[in-house]
Each structure stands twice: as structure tokens, then as C-alpha cells.
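Removed from the display is one protein chain of the complex; every other protein chain stays in position.
Chains here go by letter, A, B and C, matching the order in which they are written, and residues are numbered from 1 within each.
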């Protein structure tokens, strides 16, 4: 249930609602905005309670049931768009935030070169994987701790925030020390132990859509993060698994307006993993910005042919620079900038 | 096999290749451009022939095997983009062509009103279904012949070309008398008897992608049209069937750059059938234009709430007018216009 | 709406219901069983009518609305299982009916040999395609009329009913003269012009499931046949298109109990097209019989390596003979026989 308080409600009235909920053994999450406050009442048995229990309390404007399984990620709980701020870069506002870099951190030289290129072309955040979840145990699994240290060094050198993937719930602390944004990969979107730990860390997080998960499941996964009090959640559409065989995954462009309709969270798009081939990345990236994405996550490698992971889908520095020019023009046409 | 002739080849040399092919019982299709000529050698047993048979002939530059099942729709057969011209409107060029109107023709009043609105907002072609292929035999099947006559009357009145669906291979002649462009619906993409008859008619045709067909199957279906000598083929992406349940179908935005890479045919996008809900149509339409679509096919109804078919996905006149403004801005940002 | 008449209702009372429906512009379909009669009231606007209109009529037991789009194929319209009888072979009863033979008719020798093998092993019906709907126009399209004549000759010789595919709505008459059962292929499941013509022919028909159609769409397609008064409809599950890449299609085994629950029509299974590889056919065929299928449609070729179409998925004569033995054992374990 979502309890909407009257404008000008007092702290005591809000407390009254919270106490009533707690007395019934229910959880509570607050969204106190500048002109009104909303209380989400959480708990699996909410369905059996009457809304009257809260409607009669002082200061309550209305009480609505949410039939969707997700609550905290919903527009009902928070009507205005959420902005996630990372070192002064705001995601979810007028600016389209581009995160770019190699799939995997391979060496200091590679990462420095990549950072130079993507920063020069206008990207705001550097991406790079230190822990790589690979389909086979016999594939390259990333540089791990050494990779994290390289990321931290490059972040220092270039003054760029860094995003990197976390694959084990017990690595959250370690990785959040070296990176500014944690990334939950598609295969871990429903790894609830991992989500809970990242929720507790309060670290900004990019939550990639599971490649076969519905939008309801995705927003419910976001609820695992939000329920722990971490509201720095950025959604990332990266393509879904379908019968189509011309691309690695099918980018679900419609997820952008669907998310904007049902959720307050910002959404970025990863065209590289969806496409699986560099030649298709620019068109998808441009489509995503025009459709309303708040940012992009793009693979760029100084030398794609020698990449240890995902070379075929990485842009070269010059391709990326050209794409950024085109994206600026499209961003402007929809009233935004990069 | 694709036989590429030398620049400045003579008609006799081309004939030599054609005769050699015919003597082997093979079919032939010619693409004679301004500076070079290409001969496609067709026939199920091509795989067993040596390329030398043609390579030794006079005037032949090179002979390549095409392993893809489609030949005539491929870039190998025709490197430059195809333009389809309808009453002076060119599809596949700098102009983004918008086809708009109601899903089904319901009455003269409805169709006139729709035509007025869409023309006023800048659409170039009027869409409207007279024969409706419905999932259940007990649903409204369209006004049929009466609907065609209404389309012809409105076309006259507004000087706008008209596109309408054909569902039975034996209606091709009738419909091509009343309409400027035939539409093959998603459920008929592999109705090869229908494709063959439309191919013979030489009438411009919008070939919608089967909602579960791969791009290879789609281009092979185009080959059925092209093989009969009809090269006025416009592809239309309209969403594929996936597990995703927030939209009626999942628009495969990547199909735009994939088609541009492998085929010379123009591609337009139908955001209405993919979305299934009007609120999602604008974002998808904008994404499609930025990603490189050559046009759009959009459902607009003077009064969506009273539509007999597909009301929930139809735009109102004012929504459509606003969308056209936004599309103009995006078209400009990618070097095109509406 | 479904109007159920009282036991012992008179012809006049049934007529009363029929006349009332017609006076409202609605269609009607009757199911008069030995102990009770049911009238289906058909028409797109049924939803706006009150059930009282019929409930008050003489002889009416109950009136129920069917929210599903399909009516005539539903259990509500006909509670008991339908049996389809072909030359004394009953499909939908205790006997599991096996239809087997080559994908395409290639020559008299091939067809005679195949018929001998499949009859010898216990199959009841010979399958063989004369008109082949192929993805590419440059692939072998079948022997067409010559193939039909071969089928008719073999049918004569072996006294076996024959099933063959029809791909053009205007070939229905021709083909029904040469074959005992018409087959609607997966790509034509929603070719409504074809379905309507087959419905009118009253010829027994195998309706394959569209490879991306839901069960609701499948039963609605069956309604196109039933609405024309053809109740000799046999459904055939042949695999759906999914992301899975180890088989050509994914056989939807659950469709068997789902169909048995919601429809009275018999259902057979085609393991060959689903599997795409002969080595997987026996396991799927056995699973289908145990799960309740009323029959099987299996590709058998005297010499699969030389087959013009679908060789990799065809069983050899000896594989087929062995499979039939195993199937007999499973049929017995579920109280049926072959």
C-alpha cells in the first residue's frame, strides 16, 4: 500500500502512520518530497489488510493498493524522476551520460589509452571489467584485484568516475572502494543475495536487465536495492534473448518508454552487448537517445582486434569519436545535451 | 551465384552470360546500373556448379557464390540503395516518408477526417485496411470492397497515395486498382502464393516482417517478389514475438542497421503494432528515425475510443501532430527531412 | 455465447433460439448430441448483449458467455472428445494413429518404397508433400500436380489414406480429389483465406500450429474451419520458435494437455520438424504418446541422405520400424494401442 500524506503534514502525522504499520509487523519506506510525503507499507501479507486502517489516521490524504509486485521503484511511490548523482555528474536529467571503455581491463596501457580516447570524445564515466562472469570456467575471468587497482589508478589520473561489475556478494565492499559505480550484470539480475549486499552498501549501481526478464521482474529486482535504502539505482537495458539471430540479443527499445511510464528511475542503454557487432552499435545508440534514454554504456577498445573479450562488438577510438558527434546532434533535437 | 560484369561491358557479353545460364537450366535476373551490370544466376542446384563456367566468359569481372538463401534482395546483387517511387514520393532517399491513418476503414466520414488530419500534419501516404485478417472468424473482418471504394474516393479528394492490405492471392488485381501500395501483413509474410501474385502485379508493396521470422527469412520472402520482376519492395519492421509482456510485440530496432547492411531495400517501421499502446508509440517512432528508418507506418484515428479495431494503439490527431513536429527535429539531426 | 438446451428439448425450441439469434444479426452453430443440444451464438458484438435474451426462451437450460476468442473449438461448445474418421481410421480414440512418409514426393519409386516401409511397420496414413512452401523461391518447390498423381496412385496400390499439404486457397478442390487429408502448414496457420476454403470443402484437415502462435490463436484458426461446417479438424503440434538452438524448433509438449483441457479436437504431434535431426525424433515421439497425443506425423525416407528436402530429420526404414515397436509398448502403458 502507498499512503499519500496531505500537503503540509507534520512529522508527527508521518510518525503516526509509520508506528501503525510497525505495530502490524509491516515494513515501511518513506519518500519525503518538498511538497508532499509518501509512505510505502511493505510486507507480503498487505493484501489482507483494509486500506481503512491507514485512511483514518491524521494527515493521510489517500491510501492506494499497488497490485504490481514492485513498490519502491514505481511511479506511485515517487512521481518525479529520480536523479542519481556521481561526483557531480547527474544521471536522469537533461544531460545524456555516456559511459565508455573496454569490456575487460587488460593492462595499464590499454586502460590509459581507452580512458584518454573516451574522455577526449566526451564520455563522462569510464567502464572496464575486472571480474568477468564468463559462460565457461576455462575462459579469461578478468584481472580481478589487479584490475580494480588499475581502474582506481586511471580514475585518479583522468578524474573520471569508474563503473565496474561485481559478481560475488562478498566482493561488494572491496569493489566499492575502487569504483564509483557498481554494475550488476544481466546474469545476476536475480541474484538476490548480491542485490541485498549492494543495497546495504549505498553505492551507486547500474542494474542491467536480465536477458530474459520482464520489466516487472526488473523493477522488482530494483526493489531489492531500494528496500535496503540505496536509491542510487540506474537501470540499463542491454537486449533480451529472442529467436532473432542477426544480433547477439534483441535490444528492447520499447523498454525505455515503458520504464519512463511506470518507474521514476533513470534508464541507460548498452547497445554493444545487444548488437554483438560494432557495425550495428551506432544505429542502436542513436535510436536509444531519440527514444528517451538517459545515457549509454558503450564498449570502446584501443585495438578491438586484440581484445581478450568481446572484440567484435567494441568500437575503435575513431568510430566512437564520430558516434559522439552524431549523438550530440540527436540529443539536441530532443532537448538534451551530452 | 552473382556474376559481376566489367565496366563498359557490351549487351552481347551480358547476353552471353544469360544464354550460358539458360543452357544449364538456370534462371537469371539482371541489375544493369549506370556504370556496371550484375547478373544473378538462380536455381536450386547452383551449389554444384563451378564458378569457372561463368568466369571464363567474355566481359566477366568476377563471380561470387552467395551462401545466404536470399539473392536478389542482397547487397551483393545490388550495392546501391533502392529507391521506390510512388506518385513522385520517393522511399529510401533523404525524405522520411510517413504513412498514417486508421487501422481499419470504418466509414467515409472517419476516413475523410483521418486523411485531413494526417495530411495536415505532414504525412505523405494514407493507410487504411479494407480487408482485415483477424485472429477469430467472429471479429470484424473489414468493409472489404466497400472499404476499397472509400479509399479510392479519399485518395482522389486529397491527392494522397493510399496503402492497404491484401490477404488473398486472388484479390491482388482488384486491390491494386484501388490502392497505390499493397501491404503484406505479418501473418502472410510466408504466404508464397500471395507473394508470387503480388510480384507479378508489379505494384509497389510494403512487406511486413513475420512476427517470428528471422531477417534471412524476411529477405527470402522479398526474393519471391523480386524474382517476379517487382522491384518496388519496401520492408516494414513491426515488432517480433518475444517473452516480453509490456508491449504487444518487441520492436526489433536492430533490424534497421542489419537490413541496411545486408540489403539494398528501403525499410520503414510500424511502431503502433509493436507497442500496442498509444503512449509508447512516439518514443519508438523517434528511435526508429534516429536509427535510420526510411519511413514510418502509424495508426491515427479521429476518435480512438470508438475504433472498431486497434483503438488502444491509435494516436489522436493532436498526439500525431505533436509527434510529427518532434520527428522533423530528429530527421534534421540525422541529415534528413519529412 | 453458448446456449445449452434442456435434455429432451424439441426441434422447435432449438429453432426458436436460432431464429432469435438471426433476428439480431448473429450467426449460429449447432452441436446436437445424443442427449443434449448446444447452440453457439456467433458475432463480434455478442459482448454487448444480455444473456437474458436467450435465457428466457423455451427449452433453454443455461446461457454462458465465452470470453475466449475461440468458440466452436472449445470444450464449452462440445464437452466430449471429437473423433475424426478417415476411411475407417478414427483419430481421437483409443488408437494412436501414425502418419508417416517422406517430406516431399520425389519419384514413384521413392514413394512406393516409403509406403511399403511405413505400412509394414504399422503406420495408418501415408504423408508426402507435392506442393512445398519453401523459404526461398530458388529452392525445390515440389513436384506439384505430378506429385499429387503419384500420391493418388500409391494410395490405390497400398489402400492407405494419404495426407498432403495445400498452400494456395485455390488449390483446395484439386488437392482434395487426390488426397484424403489436407494439411495446413505452420506458415499458413493464419492464412484465413486458405482456412475458409478448406472449411467449405469439408475435407479432413491437419491444422499445424503456427510456430509462433499461442494456443488461443491456434484454436481460433480452427474456428475458421469449424465455422464453415467442417468438423474434421485434427490439430498438430510441431514445435515453436524459441531461443533454444539445439533443435530446429522447441516441441511444446505441454500443448497436449492444454488442448485436451480446453478443446474437444484431437491432437497429433510432428516430432520430425521440431527436432530437425533424426537422432532426437524417437525420444520426442515417445514423450508425445505418453503425454496423451492422439497420433504422430513422422518423416521417413527410404534413403535420407539423398532426400531433396529435410533429409537430416528423416528416419531410415529400420529406425522407423524400431521406433514403432517402442511406441506400441508405450501406447499400451497408457491404455491405448497403435
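Rule of thumb we're sticking to: contacts are C-beta pairs under 8 Å (C-beta built on N, C-alpha and C of every residue); 3 or more make two chains touch, one makes a residue touch a chain.
The structure presented is a predicted model; accordingly, all values stated were derived computationally and were not measured.
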| item | value |
| --- | --- |
| Residue touching the undisplayed chain, where the options are C:236, C:265, C:289 or C:323 | C:289 |
| Sole residue of A:167, A:215, A:235 or A:331 that reaches the chain not shown, by the stated touch rule | A:167 |
| Touch criterion as defined above, residue of C:110, C:183, C:197 or C:250 at the omitted chain | C:250 |
| Chain not shown: contacting residue from A:51, A:87, A:190 or A:279 | A:190 |
| Missing-partner contacts on subunit B, residue numbers | 212, 241-243 |
| Subunit C residues touching the omitted chain (full complex) | 212, 214-216, 240, 242-247, 250-258, 260-261, 274-275, 279-280, 282-284, 286-292, 326, 329-330, 332-334 |
| Hidden partner interface residues of subunit A, rising order | 27, 42-44, 46, 69-71, 133-140, 167-170, 187-188, 190-193, 196, 211-212, 216-217, 220-221, 223-224, 227, 241 |
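Just so we're on the same page, only the chains that are shown with their structure count from here on.
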| item | value |
| --- | --- |
| Top chain pair, ranked by how many C-beta pairs fall in contact | A-B |
| Geometric centre: closest chain by C-alpha means | B |
| Centre distance in Å when subunit A and subunit C are each reduced to the mean of their C-alpha atoms | 48 |
| Distance between chain centroids, defined by C-alpha means - subunit A, subunit B (Å) | 37 |
| Shared-contact residues (touching 2 or more other chains) in subunit B | 212, 216 |
